[in-house]
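A single structure is presented below for examination.
One chain of protein is taken out of this complex; the other chains stay put.
Then we have chain A:
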Amino acid sequence: MPLSWLVIIVLAVSAVGYYLGRSRALAAAGGNSRDLHSLPSYYGANVLMKIIVPAFGVMVIWLLAQPLIIDRSVASMIPPSEIDEGASIGLVMAEVNRTAEGIRNAVAEGTMSREMAEDGRAEFVDFTQRLKDAGQIVTSNLSATIVRAAQRTNEMVAAGNMYMTALVLLIAAAGLGWGVKEAKPLFRARNVVEQGIRALLIGAASIAILTTIGIVFSLAFNTVEFFRLYNAWDFLFGVEWAPSFSGRGGSSSLGVIPLLWGTFYISIVALAVAIPVGLFAAIYLSEYASPKVRAFAKPMLEILAGIPTIVYGLFALLTVGPLLVEIFGEGGWLGVNWQGGGRAVMTAGIVMGIMLIPFVSSLSDDIINAVPQSMRDGSYGIGATQSETIRQVVIPAALPGIVGAILLAASRAIGETMIVVLGAGAAARLSLNPFEAMTTVTAKIVSQLTGDSDFASPEALVAFALGMTLFILTLCLNVIALVIVRKYREQYD
């Protein structure tokens, strides 16, 4: 029975359960809902909850665990001699699973009889041919072992699915019985449902947290793997970035310093653009603009935040880069020859700054608006002008929040990729000239992992170490931002 049918059946049972729970509670109270502890619908919801939660819970766990258990059991069938030189058991298992799926599809289409699919002594050459005829993607070198393993997999999947279906239906029926039996006037269905909702919310929150932890662990394991192949000291303090791909001759230099420098340099240029413009825009919008202007200008500014970064990247590549070359390049307006090509720290930095303006301005605007009017009144009452009031009262009061906004913008800048890929170039370089091409950590993660990469080589694994470095950097920035905001937040009432 397909999974979707099982889901529909459980949902149908729960709908019946809702109705039964509700009507049974009402009937027990003689049709007078005032004699019930809770509203009738709560009794229904209680039954519904007791069917859906355990049934779907068991189903999800089963579906997650089944492939792992089957894989482990089948993998033990494969003798070590079957594993090619240079390949791993994982590759063979992938082959087995692909074949198993091919067989299933072939049976479903009718090109292979069920008997043949399950026949343990079937000729594997014929088998391979049948699968190919059925249009299933199968490599030519199917061996007898793989075919047997695939068949075994299929047997176990079929059995597992059957057991799961039976178990889930049983649990749903048990939940139905339990919930309906509870539907009596004195039962506190309302409180039970309340707890159920609480558990649901906790579950949602934990998924978010657990995912984060999972991401960190996957980064951490791969980073450790990388440091096993490559000296951590050379990575952290190496000043040269020269990966050699394909392992042909020579080893790579994978020093992170030039990339970090590029990241910081571009971020600093970006913040130098975004902070003044964003902050002044926020001050204008919150203090000077009339409501009409504000209603128009604020959404306009926030549109900037909605532009995909790849579009900013194009803007950098096609507009800002050439413009900067015309100003600072050879034979340019200034007559200096600082910039060789369109891709440069300045190009990426300026465009990234434009991207960050709405972050800074929108957050700062909210924070400035949160400064109570009584502060401004106090200042005006002494005879201060508007700009004196803003400079000496409003901004100092809003400063912690503004610093927080800026740090958040900084961590965006550090994590930004597309603008850098298109605007800053790909050369890892330690230089002070902002008109030279440089590259960042993020851009290098992209280039290390695009194309065919061998995930056992340090050249590919370095991407995880780079990712970890970035993660730690932005995490620190965010923590500092939070601490500053929390510590210095003015408590207005």
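FYI, contacts are C-beta pairs under 8 Å (C-beta built on N, C-alpha and C of every residue); 3 or more make two chains touch, one makes a residue touch a chain; residues count from 1.
One rule holds in what follows: contacts and distances are computed from a predicted model.
Within the choices "Formylmethanofuran dehydrogenase subunit A", "Methylenetetrahydrofolate reductase", "Molybdopterin synthase catalytic subunit" or "Phosphate ABC transporter ATP-binding protein, PhoT family", the name that UniProt assigns to the complex's undisplayed chain is "Phosphate ABC transporter ATP-binding protein, PhoT family".
Summary of contacts with the chain left out: across A:Ala384, A:Val403 or A:Leu449, the touching residue is A:Ala384. One chain is missing from the display, and on chain A it is touched by residues 290, 372, 374-385, 388, 392-393, 396-397, 490-491.
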